[in-house]
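Scroll down for the structure; my scribbles are underneath it.
Excluded from the complex is one protein chain; the other protein chains are retained at their positions.
And then chain A:
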C-alpha cells in the first residue's frame, strides 16, 4: 500500500497532465426510437468542452516475464531479482512475482516447492482484471490462492472503497473469490459485514454484491410536483448480497395529488417479487408481482388487474410449449373474475449461410375459459438479415386473433407490421410500417466519431399517426423531432471530467422538445454522475413534460 501511495504522489508531481475529456452525451431521450420527424436547419452547436486535470496512474511494475530471472512452473510463471534452486525448492528473492491465468502476484520473496507444486509468499500484492489486493501471506497450489490478512479494492489508486477480510480463497481458473469474515468500507466508513462473501475476480464488484446497476437510489425531479425519495435502495440480505430493494418516495409533492409510495422488491434465481403501495388523497393503490416458477401472482389496483396462476415452458430443440392456467380479473376491460387454461406452442427455425440469416417463428395459442368460449390466436415472425460490409434486416410480424380473449395475460394482439433496419458505418436507419393502423415510424441516426467522443444527430418521425389509438388506450400523434448530442468516450483517466449534452427540437410544434446535460467525474474508485434532463414538448403519449435532476454512481 505504501508503495502504491508513494508511487502515486511521485506521479502526481511528475506527470501532472492536462487531459481533455469532453463529453456531450445524449442521455437517451425517453421517446422510443422511430417516431419523430423534421426538416428545419440545425439550431445549435453542441460541442462543449471540458478539461480536467488528470494524473497518470502509478507506473506499472515490470511484467513478471521481464524479470531478470523467471521460472516456468505448472502453477504459472514465477520471476524475481534472484533465484536459488536446489532441484526441489526454488526461492526467488529481491522482489518476486507470479503470473498465471487471471492473477498477477508480487511479493518480496517467493518459494516454490517443485515436489508439492506449492508456491508460498509473505506480504503479497495481487492484481486481477478487476481487483487489487494485499495479504499478509499467501500460498498457491493447484491454481488456488489461499491468503490471510486481506485488504481488497477495486480502486485504480488508493483504497477508499475496500473489503477487509480474514481469509481469502481464489480459484484462478474460474475467477471465484471467497472472502471469509469480511467487511465493506467506503472512505473508512463501515457499510456491511459478510460471513462468506463470493466475488468473481473478473467481474465488477457491484455485480458480485447484487448491485448490477448501481443507480443512485435518490430521486429528485419535477413534473406535476416535486418527486423526492429513495428508489430501489439496496438492503443487505443474510447471504451478503444486496438483492432486496426498498422504495420510499414522495410523488407530486405540492402538486395536485401528493402521493407517498412504499415499495419492496427482491430477486433470486428463478424467483422475484415486487410490491408497491401508494397512499394518496383519492385512496390507496397497490401493485405487485410475485413469481416463483411456475407460480405467479400479479396485482394492480389502479388498472383493476389481478391474477394468480401457473405457467411453465417446456422446450425441445426449436419447439417450445407453454401451458398455463390462472384465475384472473381485468376490471379495466370490464371482465369479472374467471378461469383460463390453455397452451402456447412456438417453433423457432434459424438458418445461417455466410452473412445471410433467416429466422421464422410461428406460434399458436389455444385457451379455454370457465364459460362456453375459447381463445385462438396465431401468427409469427419472419426475418431475413445480411451482415457484411453493411447490415440490413427485414422482418414481418403478424398475429391474428380469431376469437377475443378475456384476460391481458393470454392475449396476442392482432398486428401486421413490416420492419427494417439498415446500418453502414455511422449511419443507422430504422423503419416500421403498421398495416392495421396504416402508420409509419422511422428514425435516422448519423454519427461523427472523434477521438474524444461521437457527435450525433437523430431524426425521429411518426407519419400518419394522428388519432391512432395505442394498445394502452391513448391516442398517438405526429412526430418530427431532431435530437443532437454528443457522447464522450468512457472516462478512463483518474480525476477526469466529461460533459454529455443533448438538445431536441420539435419541427411540428416549433420548439425545443427536450434538453439535458450530464457531468461525469472519475476519481480513483467511482464515477460520479450529475445531470439534468427536461422534456418540454412530449413526443409520445407515454411521455410527460417534466424536469429531472439525476444522480448516479458507478464503481470503477
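The rule we apply is simple: a residue touches a chain if its C-beta (ideal position, glycine included) is under 8 Å from a C-beta of that chain, and two chains touch if they have at least 3 such contacts; residues count from 1.
Following the convention adopted for this analysis, contacts and distances are computed from a predicted model.
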Chain not present in the shown complex, as UniProt names it (candidates "ATP-binding protein", "Endospore germination permease", "LPS export ABC transporter periplasmic protein LptC" or "Glutamyl-tRNA(Gln) amidotransferase subunit A"): "LPS export ABC transporter periplasmic protein LptC"
Residue of A:68, A:404 or A:490 touching the missing chain in the full complex: A:68
On chain A, residues whose C-beta touches the chain left out of the figure: 65-74, 82-87, 90, 93, 112, 114
